[in-house]
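A single protein chain has been omitted; all remaining protein chains appear in their positions.
So, chain A:
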Amino acid sequence: MEARLIVSTSPHVRTDQDVQTIMFQVVVALMPALVGAIFFFGVRALWLTLISVATAVATEALVQWLRRKPITIADGSAVVTGILLAFNLPGKTPLWLPVVGSFFAIAIVKQLFGGLGYNVINPALAGRALLMASWPVHMTADWAAPSRGVMSGIAQDLGLDAVTTATPLNLFKMSKQVLSDPNALAGQVEEARVALAALGSRGTLVNLFWGNVGGCIGETSAVLLLLGALWLFYKRIIEWRIPVSYVGTVLVLAWVAGGTEGLFSGNVLFHAMSGGLLLGAIFMATDMVTSPVTPNGRIIFGVGCGVLTMLIRLVGGYPEGVSYSILLMNAATPLLDRWTRPKKLGERTLMKASQ
């Protein structure tokens, strides 16, 4: 025969899911939350996101060009990082903040460690951590009231400072601090009790579900994030272990220790839907590059994220702990992979035979 035959090792067929389709599906899954962000925090949320994505993609191209490596912005991973970084910003932050964050995330955290697949920690979360450390006021005070202003409404009704109590978790933390403060005035204690009751109320939970509360632009709507999760599960992009063990751990710890009436009095739904938990558990703890590859490693990773999140929320100084908990568990990932190597098929039998 005349034709030149292609010779390669088996297998000779492959699934049609490549890196680009994975990243594209993640972007698709983030779209409901982006629509929600624009709906609740105005068109500025879109600008923050677009600027963040543009910076991430441009930085990736620039660094790869400088490193004389092939430019791989088409794989979509920088787009995902850009969106996730923007989703972690309060709505009124200045527009240069995502530029700094995305540049740091891509140039330092991702490309300097070798690019896609080689970064040790999640670039978007590392970018957020840098911004938290460098511009804490922008990151913790620039909350935009959601268009229908319910959360800030609660704060104002209670006569509290509308700026520092703009997220449900802030209010939760402050109220708990008041309750545990022996020097608190009777009026303050009463106020805190009312605030906590309001947080656990059906109205607040409904607002948390839809996303009509203060917070980072991409994290507030539980339903839209869950919609994204459904899409990712349906398309088989992510696997259940990390999100389920993460959220599950938070639920259990919230129930056991998250209440103000002693053990087993916590409001599970409040903790599950507030703050960045769902955004983190669905889109960031599941970042493939920085999470374990072994099945048991993924479970431990998720449980670890959950424990650290609740430790920070209930004991630590910050109102929210999702991003730091994931970053810390990212650092533990190589160790988890080594500790949780699966038992090969036939390994148990061999042990029996040699005993």
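Convention: a contact is a pair of C-beta atoms (placed from the backbone, for glycine too) under 8 Å apart; a residue touches a chain by one contact, two chains touch by 3 or more; residues count from 1.
Note that in this section contacts and distances are computed from a predicted model.
Between the listed names "Phosphate-binding protein", "ABC transporter permease", "Sarcosine oxidase subunit delta" or "Ion-translocating oxidoreductase complex subunit C", the UniProt record for the complex's undisplayed chain reads "Ion-translocating oxidoreductase complex subunit C".
Only one residue from A:12, A:68 or A:202 touches the chain missing from this view: A:12. In the full complex, chain A contacts the hidden chain through residues 1, 3, 5-15, 17-19, 21-22, 72, 75, 77, 114-118, 239, 288-295, 298, 337, 341-350, 353.
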